[in-house]
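With one protein chain held back, the other chains of the complex are shown just where they sit.
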Amino acid sequence: MKNTFGVSVAVTLFGESHGPEIGAVIDGLAPGLPVDEAFIAGRLALRRPAGKISTTRREADAFRIVSGVFEGRTTGSPLALLIPNTDTRSGDYQRGPARPGHADLAAFEKYHGFEDYRGGGHFSGRITAALVAAGAVVLPALERKGVRIGTHIARCAGVGDVPFSASETGLAADLERLNRLPFAVLDEGRGSAMRDAVEKAAADGDSVGGVLETAVLGLPAGVGEPWFDSVESVLSHALFSVPAVKGVEFGGGFALADMTGSQANDPLRMRDGRIVAVTNHNGGINGGVTNGMPLIFRCAVKPTPSIALEQQTVNPLTGEETLLSVRGRHDPAIVHRARVVVDSVAALALCDLLALRFGTDWLARD
Amino acid sequence: MKNTFGVSVAVTLFGESHGPEIGAVIDGLAPGLPVDEAFIAGRLALRRPAGKISTTRREADAFRIVSGVFEGRTTGSPLALLIPNTDTRSGDYQRGPARPGHADLAAFEKYHGFEDYRGGGHFSGRITAALVAAGAVVLPALERKGVRIGTHIARCAGVGDVPFSASETGLAADLERLNRLPFAVLDEGRGSAMRDAVEKAAADGDSVGGVLETAVLGLPAGVGEPWFDSVESVLSHALFSVPAVKGVEFGGGFALADMTGSQANDPLRMRDGRIVAVTNHNGGINGGVTNGMPLIFRCAVKPTPSIALEQQTVNPLTGEETLLSVRGRHDPAIVHRARVVVDSVAALALCDLLALRFGTDWLARD
Amino acid sequence: MKNTFGVSVAVTLFGESHGPEIGAVIDGLAPGLPVDEAFIAGRLALRRPAGKISTTRREADAFRIVSGVFEGRTTGSPLALLIPNTDTRSGDYQRGPARPGHADLAAFEKYHGFEDYRGGGHFSGRITAALVAAGAVVLPALERKGVRIGTHIARCAGVGDVPFSASETGLAADLERLNRLPFAVLDEGRGSAMRDAVEKAAADGDSVGGVLETAVLGLPAGVGEPWFDSVESVLSHALFSVPAVKGVEFGGGFALADMTGSQANDPLRMRDGRIVAVTNHNGGINGGVTNGMPLIFRCAVKPTPSIALEQQTVNPLTGEETLLSVRGRHDPAIVHRARVVVDSVAALALCDLLALRFGTDWLARD
Partner (left out) sequence: MKNTFGVSVAVTLFGESHGPEIGAVIDGLAPGLPVDEAFIAGRLALRRPAGKISTTRREADAFRIVSGVFEGRTTGSPLALLIPNTDTRSGDYQRGPARPGHADLAAFEKYHGFEDYRGGGHFSGRITAALVAAGAVVLPALERKGVRIGTHIARCAGVGDVPFSASETGLAADLERLNRLPFAVLDEGRGSAMRDAVEKAAADGDSVGGVLETAVLGLPAGVGEPWFDSVESVLSHALFSVPAVKGVEFGGGFALADMTGSQANDPLRMRDGRIVAVTNHNGGINGGVTNGMPLIFRCAVKPTPSIALEQQTVNPLTGEETLLSVRGRHDPAIVHRARVVVDSVAALALCDLLALRFGTDWLARD
């Protein structure tokens, strides 16, 4: 399905970094959901570059919704939103040597040179603005149904944040706070250290990566499928589409590999008439199906490949070996900007799973 | 799509741990592929429990193919294969308390108690036998097209194997050797230490997990899609369906999060008239699309949840808190058995991507 | 998706006319539905050839369900059912000249000669036995939800049946009666004339076609999508998979083309507090979405292509022109047997649309 993700609630993406407009179509939305354009603008602002640790490209992200909304609410028909690209300097991006770590070479092989290479074209992180806007359409609706999503920068440039609160109440407070922060860390001191490290890398002409950790509260138990549409399967499918994500893990993730069963298994107890897991090493999912505990996952974000430092590379058109120092306006880190992308992707994927399970009107039901 | 995975080449799974038969339907196979039943039997043997580090359940895996093969070759119609369950002892699995770390609770919430709970029912690792058989149908065809797949136990019970060879020639030799080994490690000393550690955990009534690392050689460049069907997306979707997999990473994976761009970017050079990456931190994929380098990924396998050690749990039917020591025949580790499952899942997912890219006959083309 | 149809409730078909077994996997069934094997057997009996107007091939259709049912009810996991082929005489079907009107030539082009050509292989009407069994799993569940389906032979061998009753009460009685009849006509005199005409064609070494008309009562309004999953789209997709169906029309269908708007539009009135259409030229669907009126559609079934009369044809292997008189055991008409196939296909497709609209448990909800 390529640029469409989802079955009952589906999002279709289009656009290139230096084309006139990028956009998304969200299909299958329940009718009657309020659409809050100020909230969407706010989420786009959280994704937008800011300060010394981001690209100097400045986009207003003046999105508009051209279908699917009538008198402030979703109609149930596809919602199409468009975001113009305004601050493009394509002169910075003549076709030249493949940028190491970028999709340039793979794109050339796939599209035989017909791809729009300017700024990475359709591979660009710019496209995630449309994903963020799409996510911002459904996040308030999920929240009204008691499903809350939030992400912190668990690691950036080698600096770690403190972990999420262990209790659900604490976790809910964490998410609420994170969703208001421009730089999403639980410990501001660690955040400050991260930003210093990013600035240092930028000063060196280099870049850094990080890890994003996401929590989802309030998901009903019984969502997802053992084969092949496990919650992990569906979420990872969507998350691995986000540029720079190279690893996804749920609950204890890779750390579970070194644990014993007696450490990793989550004991079950009754709390207030409900079965709960005392620990949450499984991250809210057993057998691919939600178990009612918080859904926890982490994404590894590789360092931004565009760096000023000189690198060895080849021009795929000519086969000529060359050295390349990437010019243009680039992010020394994107992990802090990617966090709203991850929230959005998770929100859209979960809406789809929930609509499949409970029907197309579930999200709008009182 | 639930129990069906794939678009052009699709596999559908069915069956329960203690039902009469499990099976798979593989649809979209190119016509004319030789089907080697001895090879399939060999792959099933690699998955079958053996020795002290596995369950004592013994299944002959006497599979039969009931459609889609005519005069020893695929017809292009769906290939259905069935594997009878013979050594079932359902008495060991009366419905009772939810086994911690298992899907029991999630399944109860999802299916309202109508699920076949015996031995985990449709959630059981037993179903992977059908996946292994399905994978074994396509692996020789991929090999004839120059695509080779192999997996080693990179980690088990806290013991690490040596890494894959750095050169493609070395890697090819690694894969060839691994595919003949019942316990797939590159360093037999490490393998011996792993087995000792598993036996020790078993003796303690406990279980262990591990990490599987897979390499795929010979994939053409230009396969996969930036949004949303990146190679990482499609493979992780399939891999996270395998029971116990809780993390998937490509190339450098989570380690990339702590690297700088200048370390992580793979420099490009010309070798024998072909553009190659000098390092392979991106694991053969850029922008979701294959770049012609070896595809490398790792799966975190959590420790088997069925353990003899006493655990706290709840009976979901009655809400009663209780202690549980899991009886029955269980694996103290499954990582060594899961390795052929991972190969199979990867083979099927890659066949689908290749058929979408190059057409339905590609796999059979000379 | 080839041999899989459906999104939330999906059916996968496999098997060949002369292979050992044919079968179907039904995925996405609500858990807890009673499975009535006697009812399934009864539906298979309605499909089975009988009397002088059918092939003399006799199949017991001794189906078995190997997964997805536990203690007499669906589990929510895929239900796989298998039907052995017993009365095969492959000697009648050596590869030879392409049979005119059959798929032989198209199959040869598609599968390059690797297809199982015996008895039409995977193209055979024999495969519909699995579809009928699959439909029989869901028909009683639909009935419990108030959704009733039935088909009559509106035309056969040039003889027309009387039309369905105009009132919903009358229509409900029609369906109840039809579903008990081996030869499904509303007027037994017309049915007798049809059978005479079929026997005459058979005596001439020829065959005949017909039209099946289906009604579905009790569908909730608001099911289906304007683009592209209209109820007409989804049903016709499934119906055109049934061998020999060459036309599908809804409500007035092709007759609407010669009507004026004032004749064709269905006036709306209030009846018992509910909005109803006074006429039903739209066949229960407007804009692709159910409107609460009975769903009405018709399928054109072409005459069976296997005939004893001599025909001009070519051997695709050799390119040699030849004359062919089809031997073997053939049906001079299949329209009377296809009627349960059409019911089944409609039932499965509607289950999918209903599950998408109302969630996966809808069919089992009280």
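For clarity, chains are labelled A, B and C in written order, and residue numbers in each chain start from 1.
Assume contacts are C-beta pairs under 8 Å (C-beta built on N, C-alpha and C of every residue); 3 or more make two chains touch, one makes a residue touch a chain.
Not measured: the values here are computed from a predicted model.
Between the chain not shown and the residues A:13, A:178 or A:314, the one that touches is A:13. Residue-wise, the contact with the chain that is not shown comes from C:211, picked out of C:211, C:295 or C:363. Across C:56, C:192 or C:312, the residue that sits in touch with the chain not pictured is C:312. Counting the whole complex, the residues of subunit C in touch with the unshown chain are 1-5, 7, 13, 98, 100-107, 109-111, 120, 122-123, 127, 155, 158, 201, 204, 206-211, 221-223, 225-230, 232-234, 236-238, 240-241, 243, 245-254, 256-270, 273, 275, 277-278, 281-283, 285-292, 300-307, 309, 311-314, 316, 319, 321. Along subunit A, the points of touch with the absent chain fall at residues 1-4, 7, 10, 12-16, 19-23, 25, 27-28, 31-32, 64, 66-68, 70, 73-80, 82, 110-112, 114-116, 121-122, 361. Mapped onto subunit B, the footprint of the missing chain covers residues 7-8, 77, 226, 356-360, 362.
Just so it is clear, only the chains that are shown with their structure count from here on.
Our note on geometry: subunit B versus subunit C, Cα centroid distance of 38 Å, whole angstroms. Chain geometry summary: the mean Cα position of subunit A and that of subunit B are 27 Å apart. Spacing of subunit A relative to subunit C, judged by their CA centroids, is 45 angstrom. Of all residues in subunit C, those touching 2 or more other chains are 7, 77, listed in ascending order.
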